[in-house]
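What follows is a short report on a single structure.
The other protein chains are all here in position, but one chain of the complex has been omitted.
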Amino acid sequence: MQIIISNHSKEPIYEQIYVQIKKHILTNEIQAGQALPSMRQLAKDLNISIITTKRAYEELEKNGFIFSIVGKGSFVSEQNNEMIRERKMQAIEEQLTAVIQNSKEIGIKLPELKELLTMLYKEDT
Amino acid sequence: MENVIELHHVNKTFKGFQIKDLSISVKKGFVTGFIGGNGVGKSTTIKMILNLLQPDSGSVSVFGLDYKKNEKEIKQRIGFVFDQNIFYEDLTLTEMKRLIKPAYKNWDDSLFHHYAEKFDLPLKKKMKTFSKGMLMKASLTFALSHHAELIIMDEPTSGLDPIFRRELLEILHDLMQDSSRTIFFSTHITTDLDRIADYITFIHNGEHVFTKEQNRIEEEYAIVKGETNLLDSDTEQEFISVRKSNHGFEALTINKQHTKKIFGDTVILEKPTLEDIMLYTKKGM
């Protein structure tokens, strides 16, 4: 699992970790049930304080991405993972509906919209 | 969470210097950085934690134990590093080990040799030939050779080159893999703390200013920069202290969100360094 943090970013370090691990989970790069490195190990590897990784893990747990077993460590959650995907899909549908509505209002046709979407999708990687 | 060190309402008066109603606690399993300028009471506080000084009033407990009853048991579990040479100058490292080793029940010779080798310390040279960095490494070697649960260090990085300061952080990270271990150390090189300290305890003029999670500090505090005409007696209340110049002002706020609400986009908010916080707090007092 690759995590790259910037010490000069405006985003707090715990949030950078949170976002990146979340991305790894949502893209299935780390699978459900798989163990995350221990907070202390991750702190050492990233050369940051333990409380920072602890905070990131707490946020991940709070939002259902991971669960912890005392004495064993933290693992990627299973059901919640699908739930999150479902929730995301729902959000995407809602947002796309809004996009379609807006497009229709100013007369943008489907091929044109598709083209725009493809372009934006490719830009943001 | 469990506290390893607890000071309750500690007072101590010296000639021209005072520790006033100091209450601090150090959490088990974490690294706490102890900051403050020179002569504000950091060393005195550390000496009280090690029972080298007794407070005039108030209480000090370590591992939940009292020095009056459990002095030896407490000290068995502490590893210490001072910012000065505490070794007998005419003895070698091996000879010093001979004197120190029998004091500890959990002494581990293999650990001692591991660190002595890692730090390139000569075993057969007299301590008086050691440089400041070597003395610090020697202290650290002794502190780490008896499986101490609590490591207390007074200015361990002063006088060390940046490369060894980084190495030291590595070592501390390694030590902290064991969640029953606690590290408490004072420093005025605050950049050392960013990468290792979980909590920051800040004292000024013998008084406790705060103990906070490192993350919370950047959430609460901010450096505010803006044009001088934004300041009046009301808005200045918002800040701990303000530095004005012909080209604008710079100030420290303790309530970032509130400041954002008041000034909006008219000012720039920046993440403060610990040095900023120390400097502005000193000016504001």
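A few notes on this one:
So that you can tell them apart, the chains are marked A and B in the order they are listed, and the count of residues begins at 1 in each.
Quick note on the criterion: a residue touches a chain if its C-beta (ideal position, glycine included) is under 8 Å from a C-beta of that chain, and two chains touch if they have at least 3 such contacts.
Here is the rule we go by: contacts and distances are computed from a predicted model.
For the chain that is left out, the UniProt protein name among "Tryptophan synthase alpha chain", "Cytochrome b", "ABC-2 transporter permease" or "1,2-phenylacetyl-CoA epoxidase subunit B" is "ABC-2 transporter permease". Considering the whole complex, the hidden chain is in touch with B. Within the set B:23, B:57 or B:84, the residue that contacts the chain not displayed is B:84.
Among the residues B:5, B:50 or B:176, only B:50 touches the chain that is left out of the figure. Interface with the hidden chain, as seen from subunit B, comprises residues 47, 50-53, 71-73, 75-76, 78, 80, 82, 84-88, 91, 98-100, 102-104.
Quick note on the criterion: only the chains that are shown with their structure count from here on.
Of all the residues in subunit A, the ones that touch subunit B in their complex are 7, 10, 12-14, 40-41, 43-44, 47-52, 55.
Subunit B contributes residues 29-31, 169, 173-174, 176-177, 179, 194-199, 213-215, 218-219, 271 to its touches with subunit A in the complex.
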